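All protein chains but one are shown in place.
Right, chain A next:
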Amino acid sequence: MQNENLVQISFFNQLMLVHPRKKQNERSEASVQVSEYFVNAEGTGDKVNLSDLLGTVEKTSGASNKTKKQLRNLQSSKETLELPLNKQQTEKIQRGIAYEKTTAEVSCWKNIILQNQKAEQMVFPLNQESSGPKRVEQVVAGWKVQTPLEQEIFRLLHGSRQPVNDPVLTPVEEQSLKAMSLEEAKIRRAELQKARALQSYYEAKAKREKKIKSKKYHKVQNKAKRKDFLKQFDEMVKTNPEGALEELKKMELSRMEERMSLKHQNSGKWAKSKAIMAKYDDSARKAMQEQLQMNKDLTQKMVVPSDDEHESIEEGLETVPDFVNDPETVIDPVNPWMRGQLTHEEPERRTRKRKSLENLKGRGKPASEVVEEDVVEVSDKEEEEDEEEDVSEFNTLFRLMRSEKTPGEEDEEGLLSEGQIRVRSIEDLEVLDEVVEPRAIEEPSAPQTAAAEATSEPPHKKKREINLKEVLTKEAKAVRLPFLPTVVDEEERDEQISIIKEAFAGDDVISDFIKDKSRQEAAGRPAVVDLTLPGWGEWGGVGLKPPRWKRKRFRIKTAPPPPRQDQKLPDVIISEKRTASVASHQVSQLPFPFQNTAQFESSIRTPIGSTWNTQTVVKNMTKPKVVTKLGAIIEPMVKEDFIKSKTTSAGDLVFLSNCPEKINFIIFFCCKP
């Protein structure tokens, strides 16, 4: 029945095709009745629900429980699916993905293209085999067995296990391969790698630690190290006495060095600054003390294990006064300049000191009392540093003793200043300087005058430089001629000169030249453009000058030209004109990669011509960028060419090179289609 319907419809359609004009209107009345031509089911227009379909599943026994459960879950979930993206957006995304893919594909060419661009010369077709004679092995390796006869022979040869051709490897290569097997080499390499890695770790660690700024950290580190060392040393004494002795010697050496140097003696810049702070700052004081302690420790004599322990301890406690290590101060009366430089600021400071002293005096206390008081104060504050202070006190006293030679008042002053020094701590040198001062102050005057002379001289020199007459009339050395009668005596020569002078008295060559030069210079200077109009904004008339404001405003001055080349050559006039003829051949714009003219000029400074170069260099310099072989087809580059070269790693080659026969074999198989 339905088939009949369909046939009828198709027939109807064909009729329509035959008579396209007679288009029949379809009837489209809404009817519930079954049409002859349409399939009409119950409930048309209603939506089909999932539940309607799934109802049957529940009933069927064949479906598994699991699926049923899943379907039930699905039914219960109310989420709707998201709308698919519209066409434009999907296309956009697709385009993006396609672009990325193609860029990835194309970018693998990037390196090669860059390389080719950079290459000094490209020879096409690419991948040409090098011309010239080849090694036999290479030729043999490329050989294919083609004819049946060849194949048979080849089979026979391989069957008999006789060598097919000469070994590919040279004897040297073989030897080297024998010398170290692969496994061994690997192990060795691994070892080396490990060692290197460890070393680098240690280095990195050391660097890191060195960078740490914390002093405390370093202190702790050092202490730990020291402890460690002591432990080791103790052990060494037991196990390796010789080594221990050596270490002892080292210590002794360091002690000697310490005694020689001024390193830990509170005399450095840092110590001085700390000394100023010491009055107010506990930590500074401590730091100073620590430094001294360090000195003590280092200069301590090594405890030689002996019977009398008591003595040795006492010896150890004994401290060496600082001045022992001080270099002898040279106060040379003959050469007071050495001091003079150091005492530039001295006068002021001294006056300051004096003032403070006067103040003290003004209080009406005897000087000695002041000293005592100060000392007491200090000792109160620094009880812990007793011992060290003793030493420094001794130092200062000793120094003062040395400087006692200066007469009365000075002496007193020195003594007085001791207190101050104590308070501000050790400014040893200055105490000494004060002694030498009077002489030192006088000194500077002499160099100053000398300097003044020196400064006053240069203008003279400058003037001299541009004195043309002196240049020309400079004394010329006369030439001595041995056997010729033209020799002239000195007198005669003077006579000659006077004659010449007479002869050329009329034409003053030099002044003419100077005039010429000044004219040229004037011509080179840009003229001032005067735009003043007389009579505008003022009274006009004969003999009236334009006022100042007008001149200022309407006279245009151009910038002065750069200094002339012959500025410093009095007897030369150099033309400042630009040579335009060369300019037309010159490069006027900087070519691309260069950033300044100097770079470009230096890059073209080497001549290419054969006049200046050897033949090979000329050929090398002028070789063409692209070379093509006549008659050869230049194929586009193939991807395989360079990808292949990338993938074949060195390891594979090593493996293969062990067995030359295998290579041939592999090549043989590769060549087969």
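Keep this in mind: a contact is a pair of C-beta atoms (placed from the backbone, for glycine too) under 8 Å apart; a residue touches a chain by one contact, two chains touch by 3 or more; residues count from 1.
Keep in mind that, in the parts below, contacts and distances are computed from a predicted model.
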| item | value |
| --- | --- |
| Protein name (UniProt record) of the chain left out of view, among "D-xylulose reductase", "WD repeat-containing protein 46", "Synaptotagmin" or "Methylosome subunit pICln" | "WD repeat-containing protein 46" |
| Selected residue (touches chain absent from view) among A:E58, A:E235, A:E290 or A:D512 | A:D512 |
| Which of A:N240, A:Q567 or A:Q599 contacts the chain that the document leaves out | A:Q599 |
| Absent-chain contact - pick from A:Q138, A:T558 or A:S575 | A:S575 |
| Chain not shown, touching residues in chain A | 118, 120, 468, 471-474, 476-484, 486-488, 493, 496, 500, 503-504, 507, 509-510, 512-513, 516, 566, 569, 571-575, 577-588, 590, 592-595, 597-607, 609-617, 620-621 |
